[in-house]
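Here the complex is missing one protein chain, while the rest keep their positions.
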Amino acid sequence: MSLLQRERDIIVRNEYVDRFDFDEIEEFIRGASKDLFISRTFKTADKMLVQPRGGFPTYEKVFALYKDFKEAGVDVLPLTIDSNTRLNDYATAKKMLALSEENDVDMLNGYPLITHGYRTTRKMITHFNTPVSLRHGTPDARLLIETALASGIFEIEGGPITYLLPYSKNFPMDKAFLYWKYVERVCAKYSKLNEPINRESFGPLSATLQPPAIVIVIQILEMLLSLEEGVKSFSVSFSQSGSMIQDIVTSNVIKKLSRKYADRFGHTDAMIHLVYHQWMGAFPYNKEYSDSLITTSTVIAAMVGADKIITKTRNEAFGIPTKEANAMAVACVQYTLGMLGGIPKVEDKEEEENLTNEVDEILEAVFNEEADTLWRQVFNAIKKGYIEIPFSPHIINANEVITIRDPQSNIRILKKGKLPISDKSFAFERSKIKLAQGERVVDKIIQDIGIML
Amino acid sequence: MSLLQRERDIIVRNEYVDRFDFDEIEEFIRGASKDLFISRTFKTADKMLVQPRGGFPTYEKVFALYKDFKEAGVDVLPLTIDSNTRLNDYATAKKMLALSEENDVDMLNGYPLITHGYRTTRKMITHFNTPVSLRHGTPDARLLIETALASGIFEIEGGPITYLLPYSKNFPMDKAFLYWKYVERVCAKYSKLNEPINRESFGPLSATLQPPAIVIVIQILEMLLSLEEGVKSFSVSFSQSGSMIQDIVTSNVIKKLSRKYADRFGHTDAMIHLVYHQWMGAFPYNKEYSDSLITTSTVIAAMVGADKIITKTRNEAFGIPTKEANAMAVACVQYTLGMLGGIPKVEDKEEEENLTNEVDEILEAVFNEEADTLWRQVFNAIKKGYIEIPFSPHIINANEVITIRDPQSNIRILKKGKLPISDKSFAFERSKIKLAQGERVVDKIIQDIGIML
Amino acid sequence: MKVVIGVVGNDVHVVANRLIDISLEERGFEVFNLGVNTYLEEFMDAVIETDADVLLISSLNGEAEGWCRDLRILKSQYDFKNVTFMIGGNLGVGEMDPQLLVPKFEAYGFDLVFHQIDLNVGLDRLEAFLEARA
Partner (left out) sequence: MKVVIGVVGNDVHVVANRLIDISLEERGFEVFNLGVNTYLEEFMDAVIETDADVLLISSLNGEAEGWCRDLRILKSQYDFKNVTFMIGGNLGVGEMDPQLLVPKFEAYGFDLVFHQIDLNVGLDRLEAFLEARA
C-alpha cells in the first residue's frame, strides 16, 4: 500500500465520519457523468461560466438553493462550507446542524459536509448533474476534500497560501503546504479515472488593495505546486481591482505568465483557466448600488475574457444572502453576458511590461531560494517577506508593503517592504502615485478601501 | 423691426398664450443664473453629466419629480412635453390639464408648457437653479421654444430631421426645416445675452438598427444647420447600438468629424459636445434585467467618453416611469460613474476608417446637390434616398436600406438602397455579415431588434 | 384572408407594425397596412373598402383607450358580423393590470385583446379563433 493511501486511510477514520469505501468511490468517479466535471465544461462551453457562492446548514436548504440557482441559469454550483468544519471542529458542526434541523434556523454559516457525509451529499450533486465548486478556506482540508470528491464535487478551491494568509492568524504554514500537497495528490489520482478534477486558486486574497504583482505571483506558485503533484486542470483567479484597465492588464499578464511558467516547469499538457471574482471588498449598503456594482463587474469580466465569473449579491454588505437574492444575481449576470456584444480586445503594453517584470522578478527570487523543494522555497520567500499580502491577519505575513490607488484607481505599491522588485519596476509604481498636497497616507488608504461605498 | 421679430410677434400671439413680454424676457435671460446654462456646466464639470427623461401634466408633479431628481444627484433636469402640445393642439392640452388637476390622474403624457406659460414655469426652473433640457419631438416648435427659453430652459433638443423622420408620418419636411431655422435663430439671438443656449440633436432616431454612418451624417447636418444660424454650443448624440466596440468607434468618429465639418464651415468657435443615450430600443420586461441594461449602458458611456448621458428606467418596457423609478436610475448611474476607475481609451483603426469614409461619402453627395441653401441640399438628399433611416414612419423616408447585426452585434448595412456609399465601404459592411445556412433575413431582423429582451 | 393593420391614434411606433405585416404575409394573409397615425374611422373605411376579414390594430404609446372607446358605436353603423376585431401592444399608460385592461377593450367591441403579448402568440391565437369560427 502506498504511503499516500496509508495516510488517506488514517485521515478518513474519524468518529464523525461514516466508513469510507475507497473502491466504491473510485467506481463512482470512473463512471460519473461528464456534466459534473467543470474541466470538461470549460472545454465545451462557448461562454463565460457563471458561479455564485452559497451554502446552508441543511440538505433541504442547499437543495432549494440549487433549484433556484438552476432556474436562474447557473453554470456552476457552489458549496460553501461552514466555519466549524473549516477549522476541523466536527463536533460543533454536528451539534449546530442538529439544532438547525430541529429549529429551522441557520446555526451554521455554510454546509457541514463532513457531518452530512458523501453518501447523502452525492445524491444531491448527481441529482442536479451540474459541476459543483467547493468553497471553504480550510488550511487542513484533507478529509474535506476526500469527502467532496467522493460526493461528486470535482472542483476544489484554495491552496496553501491563498487559504492561509487571508484566512488564518496562526495556523502553521509548513503544515498548510503539506496538507495541500495531500489534496493535490488525491485530485491528481482521481483525475486519471475520468475527466480531470479542476483545482482553483483564490486570487482575491484579503480583497483589500492587493497589488496585481503579488496576486499573480501567488497564483502561479499555487498552480505550480498543484501541477507538480499531477493535477491537469487548474484555474488561476483574481478579483476586480476597482480599475478597469488594471483588471485588463492583470488578465493579459496572468494568462501569458501562467502558461509560460507551467510550460517552463514541464506541464505543457495542463489546462489553465482564468476566473474573475466580482468586487470582493466592502460593498455599499444600498442594494441598488450593489446591483450596479455587480453588473459593472460583469462587464469588466467580459472585457477581461475570463472563463468563469464568481458572483456577489445585493445583500453583501448586510450578511449571508437569501437564496432569492443570490439567484437574482446569477440571472442578471447571465442576462448581461448574453446581451453584451462587441467586446474589444484591450491592452496596455507599458503597464503589461512593468507587471510582467515585477512578477518575473519576485518569482526569480523565489526560485533562487536555497531549498530542496518548491514549497520550501515559497515558504522561505514568505518568511523573508519576498511575498506578503496587505491586510493579512496571519502572523507570518511581513506587513511592510503599503499600497494606495493612483488617480485612475489602479492599485500601486507605495512602500515595497522586502518585495524583490527592481528599482525600475518600483520607480514605475511610484511615478503613478499622486498624493494631494498635505494628504495623509492613512486617509488615502481608508478612502481607497472604500471606493465602492 | 427685423423680419424674424415680426414672425416672432405673430407666433406668440395665440389665444392659448398670455402676452409675451420680449423686453422682460431679454432682461431675464441677460441676468439669469449661470447655473441654468448647460453650455457652461459642460465647461466647468469634470464628470459626465447625468440627465433622465420625464414630465407630468401638472406643475406640482413636475416639481415633485425635480425634487426627487435633485436628491438622486441629477446634473441636468428634463422637461418632456405632452403629445398634444407637440402637435400644436393647445386646446386639447388645456382641457386635459384641467382634468388632470381636478382628478389627480395624468391625462397627458408630458408637461403642457404652452398651457402653463413661461411665467409659471420660470418659477420652477429658477427655484431648482439647475440646467433644464427640453425634450419634445415637435416639427413646428416655434412657440414651444419661445416659451421654453422665456422660462429659463436653455437647452433645446431636436432638429428638422431627427424630430421628423422618427416622429411623424406626413408632416411636410420643407416646413420642418423652416420652422427649425426659426428656432435656431431665436437660440442664437439669446446666446448673445449671457452664456450660449445649447442645442442638441436627437441621434437615436427610430432606435431600431440604425447604422452609425446615417446617424453621424444626420448629426453633422443638423449641427451645421444650427451653427449656420449663429448657435455656438451644440450637442451631437447617438444611442447604445448593442455592440460596445461599435459605440466606441461611433464616438471616436463623430467627435472627429463633427469638429472637422464645423471647422470647415467656418464655425471654429462653436463648442461641440457628445451625448450618449442609454439603450433606446425595446427593453426587457424584467426590471432587474433593465437595471443591468442601464448599468451596462453607463459603463459603455464612460468608455465612449460622452459629455452627457441620458438615462432610461426599469419601467421602460411597461410605460411612463414613476418618479421613484426614474430617480433611482439617476442615482445608480451616478454611483456607477463615481466608482468606475481606469477607463481605457479604445480605438479600432480599420472600423473607424470605414465609418469615416461612409460619412464623408454621404456628406459629399449632400453637398454636391444643386440647391442654394444647405437645408435644400439636405431636403433633396432625403427625397432621393441618399439619407434614410430604417424604421421611420415618415412617408418621405425611402425605406430601402436594410440593416442586420454581425456576430459581434455590430449593426451592418445589408442593403444599401440609394445610400451614396462607395463599393469599397459597402463591401466592408457586407464582409462582416454572417447569415447562418438557410437563415432568413426577416427572422434575423426580428432577433436583432430584440437583443435586449 | 384579408387583414387590415395599422397603429391607432397619434402613435408613431412603427416597428411592431412592420413585423406584423411581414408575419401575416408569411402566414398567408393578404395585408393592407395603413401604417402609424391611423384613426378609427380610417380603419373602418379600409375594412369596408377591402372587404377585410380581420382588423388588427396596434397601440404602443398608451393612448389606445382614448382612441378606441367609440368602436362600438362605429360597429353598430355597419355590418361587421364577419369581421374579427383585434387589438394589441401596450394598451395603457404606465404599468397596467392586464386583468382590468382586457375586459375593458372587449367591452369596446374587440374579439381579441393582447396587452404586452408577443405578436406571434397573438397571431397563433388569431388563427385558432378564425378556425373555430369557420
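Going by the order they are written in, the chains are A, B and C; count residues from 1 in each one.
Please note the rule applied: a residue touches a chain if its C-beta (ideal position, glycine included) is under 8 Å from a C-beta of that chain, and two chains touch if they have at least 3 such contacts.
Predicted, not measured: the structure shown is a model, and the values here were computed from it.
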Could you run through the displayed chains and say which ones the absent chain touches? A
Using the definition of touch stated at the top, determine which of A:45, A:178, A:320 or A:398 touches the missing chain. A:320
For the chain left off this view, which of A:166, A:196, A:211 or A:242 is in contact with it? A:166
What does the interface between chain A and the hidden chain look like in terms of residue numbers? 83, 87, 106, 109, 166-170, 206, 208, 282, 285, 315, 317-320, 322, 391-393, 442, 446, 449
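In the analysis below, only the chains that are shown with their structure count from here on.
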With chain centres defined as mean CA positions, report which chain is farthest from chain B. A
Could you please state the distance in Å, as a whole number, between where the Cα atoms of chain A are centred and where those of chain C are centred? 56
With centres defined as the mean C-alpha position, give me the chain B-chain C separation in Å. 31
